[in-house]
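In what follows, a structure is listed as structure tokens, so that the remarks can point back to it.
For this depiction, one protein chain was excluded, whereas all remaining protein chains were kept in their positions.
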Amino acid sequence: MIVDNAIYVDGRRAAEPSSLEETYEACRQRRGVAWIDLYKPTEKEFSSVAQELGLHPLAVEDAIRAHQRPRLERYGETLFVVLIPARYLDESETVEFSEVHVFVGEYFIVTVRHGEVSALGEVRRRLESEPELLRRGPRAILHAIMDRVVDAYGPVVEGLGTDIEEIEAEVFGGNARASRRIYELSREVVEFQRATRPLAGALERLAESHEHSIDPEARKYIRDIHAHVLRVTEQIESFRQMLSNVLIVNLTLVSVRQNDQTKKISAWAAILIVPTIITGIYGMNFERMPELTWTFGYPFALALMVSISLVLYVTFKRAEWL
Amino acid sequence: MIVDNAIYVDGRRAAEPSSLEETYEACRQRRGVAWIDLYKPTEKEFSSVAQELGLHPLAVEDAIRAHQRPRLERYGETLFVVLIPARYLDESETVEFSEVHVFVGEYFIVTVRHGEVSALGEVRRRLESEPELLRRGPRAILHAIMDRVVDAYGPVVEGLGTDIEEIEAEVFGGNARASRRIYELSREVVEFQRATRPLAGALERLAESHEHSIDPEARKYIRDIHAHVLRVTEQIESFRQMLSNVLIVNLTLVSVRQNDQTKKISAWAAILIVPTIITGIYGMNFERMPELTWTFGYPFALALMVSISLVLYVTFKRAEWL
Amino acid sequence: MIVDNAIYVDGRRAAEPSSLEETYEACRQRRGVAWIDLYKPTEKEFSSVAQELGLHPLAVEDAIRAHQRPRLERYGETLFVVLIPARYLDESETVEFSEVHVFVGEYFIVTVRHGEVSALGEVRRRLESEPELLRRGPRAILHAIMDRVVDAYGPVVEGLGTDIEEIEAEVFGGNARASRRIYELSREVVEFQRATRPLAGALERLAESHEHSIDPEARKYIRDIHAHVLRVTEQIESFRQMLSNVLIVNLTLVSVRQNDQTKKISAWAAILIVPTIITGIYGMNFERMPELTWTFGYPFALALMVSISLVLYVTFKRAEWL
Amino acid sequence: MIVDNAIYVDGRRAAEPSSLEETYEACRQRRGVAWIDLYKPTEKEFSSVAQELGLHPLAVEDAIRAHQRPRLERYGETLFVVLIPARYLDESETVEFSEVHVFVGEYFIVTVRHGEVSALGEVRRRLESEPELLRRGPRAILHAIMDRVVDAYGPVVEGLGTDIEEIEAEVFGGNARASRRIYELSREVVEFQRATRPLAGALERLAESHEHSIDPEARKYIRDIHAHVLRVTEQIESFRQMLSNVLIVNLTLVSVRQNDQTKKISAWAAILIVPTIITGIYGMNFERMPELTWTFGYPFALALMVSISLVLYVTFKRAEWL
Partner (left out) sequence: MIVDNAIYVDGRRAAEPSSLEETYEACRQRRGVAWIDLYKPTEKEFSSVAQELGLHPLAVEDAIRAHQRPRLERYGETLFVVLIPARYLDESETVEFSEVHVFVGEYFIVTVRHGEVSALGEVRRRLESEPELLRRGPRAILHAIMDRVVDAYGPVVEGLGTDIEEIEAEVFGGNARASRRIYELSREVVEFQRATRPLAGALERLAESHEHSIDPEARKYIRDIHAHVLRVTEQIESFRQMLSNVLIVNLTLVSVRQNDQTKKISAWAAILIVPTIITGIYGMNFERMPELTWTFGYPFALALMVSISLVLYVTFKRAEWL
């Protein structure tokens, strides 16, 4: 599905071609920069774009199949970039991943989206309002997209951070069921790590490549994005460590709680065994048991049971077993 | 055992030599590209092939003995590649590994299979239907084989992913016996890691080698395969982390369940001790125990037992101990 | 907020310009070195400084937004450094992090603070008392700031070390609640690691860069700071390992304590069951039970209960179950 | 102790000198290649060899003291190699390590053994039967020794693999005592790792060194040995991971078994408490308890006890508590 298809001349939206053919024509005549934005294209849809713009079949195959790792590959004149945008869903407290494939040529940029990434529309709008940026060509558009994707990792990191704090509260608040949430969170952290770590490496290689086509300004921009990705990966790594610790802490607290329970139960058992012994004693059939003939023998026995039990109760309460 | 033996001229299956001798002859005259496909050859069987095509004795020894790690070695003009294809067996939910050794020369390619790898036949059929690929020579065949092997890791990764989800369901569903499946799965993940990680390194070295014999197109192809292997190894690594977490979570849940059980048992003990105490009281031999002479003393005692027990039952039920 | 704004000529505080305009003027005429110190500047406040001194917009954006990782980036002639000073708060036994962004040009240095970092004022005072250092220019000021920040990590490491020792005492002293403190401490250690580890890498790159602007003396100074940061990161790493061990040890001790408790409880149960059995025996209704008719039958039974219980008590005491 | 001392000319055992002096003489005249094989030489014994052949004092000291890590060092013209052969002892199911130090010069090779390494004799016999190999000089002998040592790691890896499988069977078979064997095995795996990992690095450096003295054929041989060592180290690493998982699994299974036990015990407690309550009821002294006067009151009570207990037994059996 074609989401958007426009030609930019001198940083301004010059034409909105009615068909892709017009776009190719514009590209061929180098009349400007074309930006074609596709959503989950079928093989057939995409093959025309690929052929016209000379995209490499391997990259095209990957872009159609999706499920790629974040990477950055050079195919002749064309740069192929895979990004994994992430979004934190507040309702379900989960992270949603999508995929954006970007082909960057000298006179065109093609973006292929898998999953909901409304951010691309935003990037286009922002760029259209800053013609001096758009004028720098397709590479500047790529950098703006990468910047946007990486910036959007921020709220995800924050969301996960809040989740971890909630889990800590649960764990220390005595919710033994926290195990499940810890596990699910650690699973998301592992997936997030997989989405961001390779990107850091790819950006570093890009920033340090001896390509002439990258002007120093763009290099600084890439380094800035790189620093932000590194910050994200380092925070994820620290989340991973904290979750791994919280798993052990939770296990320990479960054991501590079991100790407390055992103490409580034993205390009650001790309190309840005393009346049993006393009733046993006065149930013995000795001929000479003076208490049995006392007028208040029975109330005395009952009082004995209650009072010893009370003393024990207070004792255990003080020892914090109850 | 010779599985297949054919000569390709200009990308088409030109001859099916009746004996290996004819194949060698064709190779010597550089009449085309020979592809010899062997299955668990004996030392004797393989030695003729090796001698005729000038394969290096060390590589030959490794190919006969099998049990190699995935690797990629240059022996003079010949490239020696070891691949560990993997297959996910649905019935047993296990991963089956086999081994393919490939010798790539200028005019020949020899494949040696250990274990069932039907994929090679498929690769041959696909290549025979794409003469323009076959025409590029033995290296193109090697890349097609590597591509097929790496592509086949996909379903294995998916299978393992599904297994992990099943295990999660088991663990959180309270099946304490999950330990065994977690362990077995982690064992398979470790083995899979061993089969794929060295391949990533070997492909990276190949892609970055300054060999002239690799044309830029082939290099892009290798990089693509490399990216796929990396994706597989990263997912396996994340599986390893998740399984390691699931082990601790399972241990915690076992403890949580023990806590629940202890609570339940203690609640029942408390409920049952009350009748014991009451029977004890009315079993005492005091001369003056008014209840003993009541007409409804006995039913009263029974009712007392039942009602106190009931109150306790409801109390524990509300406290979620039962 | 402008904290301080001064111009240094030949190592001495030459002028205290009443406005930033005077400072820019001085810079332009290269009359000396300007040091502008800002506290949480608004975008508007900072944009004038940035424009006048030609700071790079990307670095400026990062400096205003804060929440950066420690790093060191070159933007043309200007060096951009992010530092994460840390302070150990004795009262709460926690580590407080702040952020300092430094822009170093040929004739100026701009420091942007986020959070309380009184250290910068101290650095200025020290430098003003050592004109020969100040004379070396903005780079020397940067090194002095980095040195101060890294030196201040020392007390934090000590504070954390003391905390770990306290926790060890708690754990081995039997405080099962130590889990929470272990976890909180490990969280701080992880954050501290995040604040210092990237700094080590940045300093190493700086020390080994082939820049001409760094004189050998400055290089030695950087290496010295680098060695100190490495010492800090190595100690933090060892803290991390120790805390991870202490988590397991704590878990083990919780289990050991449970064992001890179970023993104690069982011993008491055994001691209390004996009187129950004896009262049961003399409560049987056999016609011929000689003890029942003894004169001292009842005291004998009581004595029997007490003495067997005492024997058991002593036995368990000796076996260290009680 | 001199184990063997021979001179090889043109790949054949030319002379068996009666004393080391003759050997040195032959070396000096470059009449052939001398191979001196020593077993735990004393400092005195070895010093004559070292002086005559110009071995470096540092290497000599290490060779006498033993307890070295596997390594490969160049001392001028002489190469000094330390190998740690390993042997799997079936009876005790342990791994035995020994040590071989090899000095390789242009016209001599000196092997120093610490511990039982019968393999060296085997290598010599094999080489003497392949003169074309021996003819290549001392380096070829070194490679043959390294090959033999690395090949012998194979059975050790297999032995450890079998041990791990046995341990898995024990753990899942419910043998709680498996902890000790897991620990002992992990200890051996760690030691084995220490014996092989540095060797991989040393071989890699050797294979990639730009020495002219290594002919391409030898380089291929070294790469082959390197690949085998890598395979061993990767398997050991996977053993380490599996043992670490088995430790946790075992801990979990111990807890699971405790749960099962608690259930079983509690079920029996419940079954046994019922008769206690019934006897208590009929032990009460109410004047009007109709059952007490029934003819079959007593058998009725007994039957009641047995039948309720049976019902409970069946119930628990069905709930798999028993």
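Order of writing sets the chain letters: A, B, C and D. Residues in each chain are counted from 1.
As a convention for this text, contacts are C-beta pairs under 8 Å (C-beta built on N, C-alpha and C of every residue); 3 or more make two chains touch, one makes a residue touch a chain.
All values reported here derive from a predicted model rather than from experimental measurement.
Among C:S47, C:T94 or C:T276, the one in contact with the hidden chain is C:T276.
Remark: the omitted chain is touched by one listed residue; of C:T94, C:N175, C:T262 or C:T315 this is C:T262. Considering D:T94, D:S209, D:T262 or D:T315, the position touching the chain not shown turns out to be D:T262 (whole complex).
Checked against the full complex, the candidates D:Y75, D:Y107 or D:W321 give a single residue touching the omitted chain, namely D:Y75. Touching the chain that is not shown, out of D:N5, D:S98, D:T111 or D:S186: D:S186 (per the contact rule at the top).
Panel shows chain D; residues 56, 58-59, 62, 67-69, 71, 73, 75-76, 176-177, 179-180, 182-183, 186-187, 190-191, 193-194, 198, 240, 243-244, 247-248, 250-251, 254-255, 257-258, 261-262, 265, 268-269, 272, 275-276, 278-280, 282-285, 289, 291-295, 297-298, 301-302 of it touch the chain omitted from the view.
Chain C residues in contact with the hidden partner, per the touch definition given at the top, are 168, 172, 216, 220-221, 223-224, 227, 230-231, 234-235, 238, 241-242, 245-246, 248-249, 251-253, 255-256, 258-259, 262-263, 266, 269-270, 273, 276-277, 280-281, 283-289.
In this text, only the chains that are shown with their structure count from here on.
Contact with both chain A and chain D is made by B. Chain B is reached from chain A by a rotation of 70°, derived from superposing Cα atoms (nearest 5).
Seen from the C-alpha centroid of chain A, the farthest chain centroid is that of D.
With centres set at the average Cα position, the gap from chain C to chain D is 41 Å. Centroids built from CA atoms put chain C at 25 Å from chain A.
Touching of two or more other chains is recorded for residues 248, 251, 255, 258, 262, 269, 276, 280, 283-285, 289 of chain A. Arrangement of the chains shown, judged by which pairs touch: a linear chain-to-chain path with two open ends.
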